[in-house]
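A single protein chain has been omitted from the complex, and every remaining protein chain is retained in its original position.
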Amino acid sequence: MDVGRHPNIEIFANSEVVGVEGEAPDFKVKVRRKSTFVDWNKCTGCGECPTVCPVHIKDEFQLALSKRAAIYRQYPQAVPNKFLIEKKGSPPCRYSCPAGVNAQGYIALISQGKYQEALELERRDNPFPAVCGRVCTHPCESDCKRRDVDEPLAIAQLKRFISDHEQKTPPPSPELNKEKVAVVGAGPAGLSAAYFLARRGYRPTVFEATDHPGGLLYWAIPRFRLPEAALQRDLDYIESWGVEIKTNTALGKDFSIKDLQQEHKAVFLGLGAAKEKQMGIEGEDLQGVTMCVEFLNKAVHNPQTPVGKKVAVVGGGNSAIDAVRTALRLGAEQAFIVYRRSRQEMPANEEEIVEAEKEGITIHYLTNPTKILGKDGKVTGMECIKMKLGEPDASGRRRPIPIEGSEFTMDLDMVIMAIGQAADISFLAKEENFELTRWGTFAVDPDTLQTSIPGIFAGGDAVTGPATVIEAIAAGKEAAESIDRFIRGVDLKENRKKKDDRVKDEDIEIPEDIRAEKRTAMPMLDVDKAKNSYEEVAQGFSEEQAKKESNRCLSCAGCSECMECVKVCEPNAIVHDMTDEFVDLDVGSIIVTTGVDYLDPKEASEYGYKRFKNIYTSFEIERLMSEDGPSSGELPLGKELQEPLRFAFIQCVGSRNMRHDINYCSRICCMNTIKDSLVLKEHYPDARIVVFYIDIRAFGKGFEEFYNRSLEKGVEYVKGKPSKVIDDGQGNLIIHYEDEKGHSGKMTFDAVCLSSALIPSKGCGELAGVLDIEIDDDGFFKNSEPAIMPLESTKKGILVCGCATGPKDITDSIAEASGAAVKAACFLEGHELPIEEKEIEQIDVSGPPRVGVFVCHCGPNISKVVDVKGVVEYAKMLPDVVFAEDYTFACSETAQHQIQERIAEHRLNRVVVAACTPKTHEMSFQDSLTAVGLNPYLFDIANIRNQCSWVHQKEPVKATDKAKELVRMSVARVRKLAPLFMKELSVNRDVAIIGAGITGLRCGIDLLQRGFSVKVIEKLPVPGGLVSHLSSIYPSFRKGKDIMEKLTAEFTKAGGELLTSTELLDVTGYVGNFQVKVKREAKENEYTVGAIVLATGSALYDPKKCFGYGKFPNIVTNMELEQKILSGDIDNIRSVAFFQCVGSRGDDGNPGCSRYCCQAAIKEAIYLRERGIDVAILNRGVRVYSKGAERMYRKARELGVLFLPYEGEPAITGKGRAEAVTIPSSDIDADITIPVDLVVLSVGMVPAADSAHLSELFKVPRGPDKFFLERHSKFGPVETTVEGVFLCGCCQFPQDIGDSISQASAVASKVAALLSRDKITLAPITSTVIEEYCRGCGRCAEVCEFRAIELVEKEDGGFAARVNEALCKGCGTCVAACPTGAIDLKHFRSEQIEAQLEALFEG
Amino acid sequence: MNSKIAKAIKDSKAYLCMECGKCTGTCPVSRYNHGYSPRILVNKAIRSGDLDLLKDKNIWACLTCKLCDERCPAAIEYIGLTLTTRLEAKKIGEQALCSHGGAAQSLMRIMTTPELEQKRLDWIDSNLKTTQKGELLYFVGCLPYFDILFSDIKVNTLQAARSSIKILNHLGITPVVLPQERCCGHDLLWSGDMENFEKLARHNIEEIKKSGAKKIVFSCPEGYRTFKIDYPKYFSTDFDVEHITETISGAISDGKLKFKNLKKVVTFQDPCRLGRHLGIYDEPRKAIAAVPELSLNEMTRSRERAICCGVSAWMNCSTYSKSIQRARLTEAKETKADLLVLSCPKCEIHFQCAMNDEKTGKEAKIKTIQLVTLIADALEDT
Partner (left out) sequence: MKQAAKKTKKRSGRSTTRRSSKGFEPKIVAFCCNWCSYPAADGAGVSRLQYPTNIKIVRVMCGGRVTPSFVLKAFELGADGVLVATCHFEDCHYMFGARKAADVHKVTEKLTEMLGIEKERLKLDWISSAEATKFARVAQEFTDTIRRLGPSSIKKRLGAISEAIENE
């Protein structure tokens, strides 16, 4: 939220970096801003759109555990609070439709019961829904993705359904275009062309040779398949758009092309293919041989049309089926089909074939007539030959080949030839010089359909040869586009090519839990009845069937472009044809924070993820246990629990696993599991929770305590990785595992959570390529040097932080983020943004309140539920209200201007806006007030949207009452408000850093680079801290001393002042102006600094007498070992035992994990082992988590370092020196004795000896572990409660070097941000004291975590509280503590809050 | 001029003011708050008596401790005028700054609800005998609420109630303790809220009537004053009232109370309601004197001249209150007494609050005890 509002931060959401050129600090970055299809300048985030979106697809934010609409916001708190649409491309149904009909769209609308809307959507692309719903060859269904699940959707039948449910509405009348266009032929192509032209505002005239429009639809499709009434509906609709159809007007007879050209700007020829093809075999001229269309035409209009007794129809198309079924109805005793290929190749619609068969029609497949036999000029029979299928031909179908000698004869008296038609336009060619193809069709441009004569276009069968209705419609549609362009004089071809935008199959989401469901069968007329009548056979879906069928749609494309959202979007923000945009940016530095992804645990198939119910990933559990999650915080177990919940966590699923190439620890999972186990315990207090783990890595601050808390709550921990999870069929999940004793065991659970590994985020490799930076072996971004430069990528100026470089928890990530910011800022020298200020005359507000109330409709968001006008009228009656009015969008610029005018006009001195939430809009209204000189604090928002209209949608009356109450409360409050003013403090730009260890120096260098002057105060004579004593630093194995010397040199070279042997005496002052008094070489000095950084590090635990330390000379601490290694004093050692956790995780020393010691011990062990020394590391769980550490751990094992668990104090025996250590072994029931020459105690980190003193001096509190306490572990990890005092490194908590350095940079970033301005502006909402009423009791000071209140002595010897506004954060807890009422919180004064209460209960 | 004010001026004899300023010189508030002068307020009343007076913040600053009345050479009844002024001021929406956010006032106003079913008797230990109906009633007052509201400063005002019942039991009396007793209304009255005062009073009178009690004993001086002076002024009551110190003193005279030795030096704080308002000075002293070996060192200013605990009616608690308390506690310490004996719960709360201070509390620290508790604890076991 803060980021979203920051004036200097611009967020490019939904964008990707596609190219980077140049070097730091002059990068040129090319960003592709993926189209959001929503204009974010207009979107108010109101959330109306998803409520009407018919699409429900998986919600990635809820990890597909619930559904969301295609128009969505990533999650409720997303910044910016804007919506976007997900479009994956054209859905297969739409893509495969020649006319591009938006099937997914109307299907989605049907599912919502929006039939009329569905029909309108259909008609955008196709004026013939009634026709196509019946006779279309529906290529859409052939490509329907649902086929992969069960069967394709009955798309055509759904189309028919919406057509059948048409409600007559007047078509919209687009702006009239006077240019005249002629269309010849009222078949589907011609009518479509005319229709699409009419939609564009033309008034085309259609010339039809026959006496009825419709072409073959009217003349040749039997009524039992396409009732005349249905066709008429489509025709009427087309005409309703103003299409004029002139029948009985034939081209070539009544008018010529020339005539047309004279009167019209453009012409479309939709002449069809009127000529029926003959087979060219003997006997086709016999009486009783008839052409299919001719036959159908007669039959359609005359039920008495004579028919043979035994009729053969030759052909396999829909016409053939129509003909044969018609013949049956006309009275043929036997009617059959002769078709030369097999059923599979048959072009007729499957459902038509099925119906024909049901009616008793035989189809002779692989049969071809060779001769028609006759007697007396009449047909008597037909000679046929059997065929077989050969290789596929050009059409992709297998070519039929006659089987020699298989001729046979069939007796019949009628043959209907249904082998197709051809165009017959030879008459035109002669007259007009049209260019024709070799098939005698028009030669047209395939994209534009323009013939060889400019301005004359052609389409349909006359161009393509006989084709389908939908192809004809498509042609008409394309022609209309061309004609429009032609008339407007626009290039005909530009952007015409059909985009290859079919949704990629892998992008189509098939829900994992989908159930196979047959497609809804079309109710059919009873066969016996059907056979004997012309009644329509297919009866059409019922509403219920249509909805059911529509719900089978997979919403392949995401957004269905149904346009419903556009209708409800008041600010007109939705732009469905938005395209991607490319932005070029000049930047000085680039920070990569691409995060991580979760490993899909399906790969660990033994754990049954997705195979069994109730197995989740930890990320899913996270969503499920969230109150805001898909199941509102309950586990959707899908069964009644008979006994308390049994729940298991399996750790390291994928992590630390060579098989998955995940050779690292995912670092967060242990704590995540512990946290989830506690959350589960809250929901299910009696639950049995078992965690299967390899090592519990609770290494962060407070983590150990957290772990212990889970133990206290009864969470069980089983060491071991289960071998498998099995479902017993009754919903019990059985985990097989091996316990520590080596016994295999089984445990039964109701649910299992898999702690899945964190893996590099998708696309990280590509991004690395674009940025030209390296990726490490694990696939994360590589640091130039992990321990020392944890934020730098392998390229200068490009920084990497957070999980982009490897898994990390939030605290560490945030520290890194701040660190990266300061590093980035070093490349931005001289690019600070100027701040503008101008003087505005202030309105005098001293008089009685004059309140203006402005009520917002928020489009329909408020007004749909709340009676806004009523609220306005009500507001006018409230005390001191002198003006009230309403606005559609109060936040719009116009409305804001109006409010400003009203302020002047009505001399308003208080303003109430009744609108949305102050959390997002308070500032913008306040700015409006400021702009006209009204103090911005004389303002209040009544949140009548988020708290009223949105949450009480079904109770408009009560919601209106509540809105009035909220306004009444706001008015009451605003009457009591007082003007407040920002205060400014001057800032000293010097920084004092306490401690010259690696952290302090790093922080100092970063600050020096940012142009601040820095003093590092060190009590010891030499800088370097603990690190300078290290023999080497993993994983680079550089010497600690070298590193520190280099760093010290760098610091002094950059101009830093290093004060060694310096004692801190006193610290006074506050942020921006601290006085630090020090003593150096007996001389006292005082420095004024703007900020202070505590980098005082930690001490190491002194093992005193434990573990035999001090008793035997060859028992040393790990630090002493480092010295031995440095001085080469290891020659006589053959065997070493390390004891981990000495002074960590126990009652003595550091109660938590010291974090560094496992990795340090392993580093040391490798060094020793490589020199042939036997090494055993006795541990309490190996906690290696840093980058590369797991590898190092593995290497140590490879080298033969022994890792043995131990608890308690072991027996160390020997004479005069330690000779052996003995520990009990848990798995072999015997003690293990290891001979040793050296015992190394890995001692914990404890707070430095002077931390209590420093805590007192700086007023920085310490936590229960006595380390300094940060302001907030997540939101303020390097800040303290004292403004201007920061923490980094081990004085806060043990860290390894990399973490400390990130923190150091983070602090530098925070300090730089604080001191970059000349003045610090203080928010005016602070506490304030009326001294007269202050008893000086100090309770306010006591409760203030920010040390903002001090007791100052008064003349009379009493005390009074004084608020330091620089430190006050405005929480008001002090007000609650004050006994007398002397202290109050500005802007939230008691009387202001009480006024609200009184107003509320006044009604 | 507002007729009520006019009448109050007459009743209080404010016209007699000689403008000598003795009141201001005497007033504990004026001693620290130099902007406060009873004399000027009296003058304001006489001259304007209206908005100018009613809107004056200082009308709320008076502790109504009656010290000025005591000293006024013209014998003006200043606090009577103050009360009327406040009642009138309240009518036009004026009010004092309430301490504790006005929580105490809210509690009291909530108690005007007739249907209220309080759960206020949990503190009555099993060794204490109480009843629902009977001749004598012990009026607890708001102590149960105070102990919660002021739990942060760790007061135990209820101990006085327990001790009172113990003493009554000792005298063979099983007092009525009303489960639905309400606040007496003292604080609301003195902060000008006549409307709610009336409701509380009527409710209490009704409850008492139902219990059949004829006599009411108080340990709280404010409740006592309210019942003794204010209730009869407005309502007809048919019961006698008595302060527990009067009961004790009577019993001592009757030889009904025997005490153990208690070798202690104490000093005694006269609460303004008990002392100057009702003239009870001797009874407490008689009780102290009755305990063998217990000796009383009087503070410099005691009896009629005693100084108030610094706050009245949960309003206008301020730096001046604090100064008054510090001064008073210092005075108590100067007596070299082991214990400061109190007999008002508010004295206990206010002094305790002052003593809790981190900065100035230490120097003012002295152990306190409620007189009834001192007496109850000293009772010889029977």
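Order as written gives the chain letters A and B; numbering starts at 1 within each chain.
Following the convention adopted for this analysis, contacts are C-beta pairs under 8 Å (C-beta built on N, C-alpha and C of every residue); 3 or more make two chains touch, one makes a residue touch a chain.
Note that this is a predicted model, so its numbers are computed, not measured.
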| task | For the chain that's not shown, point to the residue among A:Thr468, A:Ser655 or A:Asn943 touching it. | result | A:Asn943
| note | Of A:Lys719, A:His952 or A:Arg989, the residue touching the omitted chain is A:His952
| note | Among listed residues B:Gly102, B:Pro271 or B:Gly361, the absent chain is touched only by B:Gly102
| request: Write down which of A:Lys34, A:Lys114, A:Lys547 or A:Lys964 is the residue touching the left-out chain. | output: A:Lys964
| message | Which candidate, B:Glu70, B:Glu135 or B:Glu198, sits in contact with the chain we can't see? | response | B:Glu198
| What is the set of chain B residues that contact the non-displayed chain in the whole complex? | 100-103, 106-107, 109-113, 115-120, 144-145, 148-149, 151-152, 194-195, 198-199, 233-234
| request: For chain A, enumerate the residues touching the unshown chain of the complex. | output: 45, 47, 51, 73, 76-77, 626-629, 632-633, 874, 877-879, 917-920, 943, 945-948, 950-955, 958-962, 964-966, 968-969, 1271-1273, 1275, 1281, 1325, 1343, 1345-1346, 1369-1373, 1375-1376, 1385, 1388, 1390, 1393-1394, 1396-1398, 1400-1403
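By our rule, only the chains that are shown with their structure count from here on.
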| Where the CA atoms of chain A average out and where those of chain B average out, how many Å apart are those spots? | 67
| task | Write out the stretch or stretches of chain B touching chain A in their complex. | result | 32-33, 97-102, 152, 316-323, 326, 353-354, 356-360
| task | Over in the complex, which chain A residues touch chain B? Could you list them? | result | 1331-1339, 1342, 1351, 1353-1354, 1356-1360, 1376, 1379-1382, 1390, 1394
